[in-house]
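Okay, handing you the structure first.
Only one protein chain is missing from this complex, and each of the others stays in its spot.
Labels A and B are assigned to the chains in the order they are written; within every chain, residues are numbered from 1.
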Amino acid sequence: MARLVAFLSAQRGRARADWTDWVSYAYLLLGLLLMFGPVLWLVLSSFKSPAALNEFPPQLLPYGQKTVIVAGHEKPLPLFSATLPDGTTRELAEVRRIGIQATLVDPAAPEEEYKVNIRDRKPVRHFELATSNYTEIFGKFSFGTYLWNSVFITVIATLITLLFNAMAAFALSKYRFGGRDAVFVLIISTLMIPPTIILVPNFLVVSELGLLNSLWGVIWPAVATPTGVFLLRQYMLTIPDELLDAARMDHASEWRIFWRIVLPLSAPALAVLAIFSVMWRWNDFLWPLIVLSRSEKFTLQLALNAFQGELTTEWHYLLAMTVITLLPVTLVFAFLQRHITTGIASAGVK
Amino acid sequence: MASLRLQNVGKRYGATTVIHSIDLDVPDGEFVVFVGPSGCGKSTLLRMIAGLEDVTSGEVGIDGKRVNEISAAQRGLAMVFQSYALYPHMSVYQNLAFGLENLRTPRVEIDAKVQGAARMLRLDALLERRPTQLSGGQRQRVAIGRAIVRDPTIFLFDEPLSNLDAELRVQMRAEITALHKRLGTTMIYVTHDQVEAMTMADRIVVLRAGKVEQVGTPLELYNHPANRFVAGFIGSPQMNFLNGRVAGADAERIRVALDAMGSAAAEALPLRGASASPEQAVVLGIRPEHIGLGAATAPSLSLPAKIDRIEQLGASSFLYCTVGAGERLTVHVAGQVPHVSGETVTVTLPVADSHLFAATEGGAAFPRR
Partner (left out) sequence: MSRDRHPLLALPAALGRAVLDVLDAPMRAVQRLVGVPRIAWIFVGPNLAILGLFTFLPIVINFYFAFTGGVALYPSQRPFTGLENLETLFECESYLDPSTCRKDLFWRAIFNTGKFAVLQVGLMVAFALITALVLNRKILGRGFFRGVFFYPVLLSPVVVALIWKWVLQREGVLNALLAGAGASPVGWLSEAPTAFFWCVFVSIWAHMGFYTLILLAGLQAIPPDLYEAAEMDSASPWRRFSRITLPLLMPNLIVVLVLGLIRAVQIFDEVFVLTGGGPGSATTFIVQFIYQTGFAESIHQYGLAAAASLVLALSLLALTLVQLRLTKKGLAGGSGRDHG
């Protein structure tokens, strides 16, 4: 413990813990609360029943009312903590409720019935996860279809992106041909083009290609990422040219060289691009919004948007859908956080 | 211009003690060099004096005033960093002026001081350049200039020459020494190079593992090293060490039996041997430049040595020999020698130049009569 305190207060050789250190920790803790808090609240809320969600002020944890099986009754009966006319408070199961009068029984002795005003009883609650929120969306709202659409677009687009970008990066890094630099500048310059300016005309192009309302209409325009080409090219430049020459001496075709030598050696960069691409495609919104107008083609993002726009939003389903939508990215983050943050930091230096 | 006093100064990081209770008095105007192997704590000690590190125990006093609690920004000292630490986005002029600006000095005064320092260090033509446009030596001088401009009470140098090439180092050594003579300010200089220490210091503080091994003038350290470590650290090439035993000792002399000689030596060493016990393991130290070849002209220990390698530089020669059962001996004689490698010669170790150290961990020297 003393070592921890000493470490915490050892700032650049100073033994004292500055007031600035305490402020720093307070700031970071506040940041932690602010960054993770709302997400945690979303997750917790997604496990609450609609009744619990309607409560104000809301409870922190998901609670459901306890139910108990009483002899002579088919379904489990809700449990209440009731104040009886004689003043005592007991936990009783409710058999029926008519108007403001509830009929309660002792689960152990169900023959005796108590009539209690509904105001004199409080539900007995326990921690309960409303997992039905998650299971029902697949049945009621074809959530599975939206999930499939998102997965399809993400996986296929990522595969094509990796292939096309790798091929282009290979050409730009390992070959000398007239116009190479122009092509490279052309590709990089597209980074400067705001997507808004090509919304309308792209709609025309996609429409003419017959890809409107098709998942492919979302996939094809997105696969030629200039960032990907740049990334892969940078990495491929570090692959020694002698490897390629040796392979050529071994009568390998250029395609074989690309596929069997350069591509495997570029695995780290490909992995980074794959993660980026998965993120980009999973999170795409505006363009799919324009291209996909039939609800059975919606991606998760579009489905969420459509669902929340309705007049009476069924939040318990919406929250569950949102949690599922953010799950893949969160998993990627949890496992690769260190690499992503150091990668961005070092790229920022350039 | 100020004196410095360290009393019981120590530094701990958690459970590790880096500096063990150091006492030191540096009078006003002295050029003191902290020297020692890497990791000995010399830089840490310097930074504690500067205020960049906290003092865990003890007191640092400047001109009689305790400064432990005073921040580095307010101690009125100046430091020349090993990496120069010049501000890359400022011109040389701005680098020099920065410290004075922080003290709200009037523009006119700043200009005068900066120009003065620039002239002194031959930087006047470079004032508008950026550090990245300067050579290593020029950057060094800017770093020194930055210190001069502030008129500090004490100059602190943290291994300033270690990033320069050999020729430049020799030149800068002379410049810094000339600077000290000109300004007369107290200077504390840290280096791992004992040649720098020997040539520049008024007094040297030899440090090892956070402890002071010896404090003294260069020649004191050379002639009367207090222990085996200082003896081996000061002087180049390094002092030779031969193992042996005490054959007999009294208050005035010690008779030694070297392992390499077989029997007890004929001559005794003129050292105070009151603390020596018979058969005590000892180490004899003799500098290569003191060893003679052939017949002895003064009372000496003689023993045969087989030459492994000779380096003849013309003005002097180095003989790398083996004595006894494989102990190494380096001999440095003036002029040229007729010997060749493989030969066995007689080397003579004058007792007047011989040092004797206990073969213990501390290796304390037996003092001269």
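Simple rule for what comes next: a residue touches a chain if its C-beta (ideal position, glycine included) is under 8 Å from a C-beta of that chain, and two chains touch if they have at least 3 such contacts.
Since this is a predicted model, take the numbers as computed values, not measurements.
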{"item": "Visible chains in contact with the missing one", "value": "A, B"}
{"item": "Contact partner of the left-out chain, one of B:H20, B:R130 or B:K211", "value": "B:R130"}
{"item": "Residue in contact with the excluded chain [from B:S83, B:S135 or B:Q171]", "value": "B:S83"}
{"item": "Hidden partner chain, residues of chain B it touches", "value": "50-52, 71-74, 77-79, 81, 83, 85-90, 98-99, 102-103, 130-133, 146, 150"}
{"item": "Residues belonging to chain A that touch the chain removed from view", "value": "7-8, 10-12, 21, 24-25, 27-28, 31-32, 34-36, 38-39, 41-42, 45, 54-58, 163-165, 167-168, 170-172, 174-177, 180, 183, 186-187, 190, 192-205, 207-208, 220-221, 223-224, 226, 229, 248, 253-256, 258-260, 264, 279, 282-283, 285-286, 289-290, 301, 304-305, 308-309, 315, 318-319, 322, 325-326, 329-330, 332-333, 337-338, 340-341, 344-346, 348-349"}
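Note that only the chains that are shown with their structure count from here on.
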{"item": "Whole-Å separation of chain centres (CA-atom averages), chain A against chain B", "value": "63"}
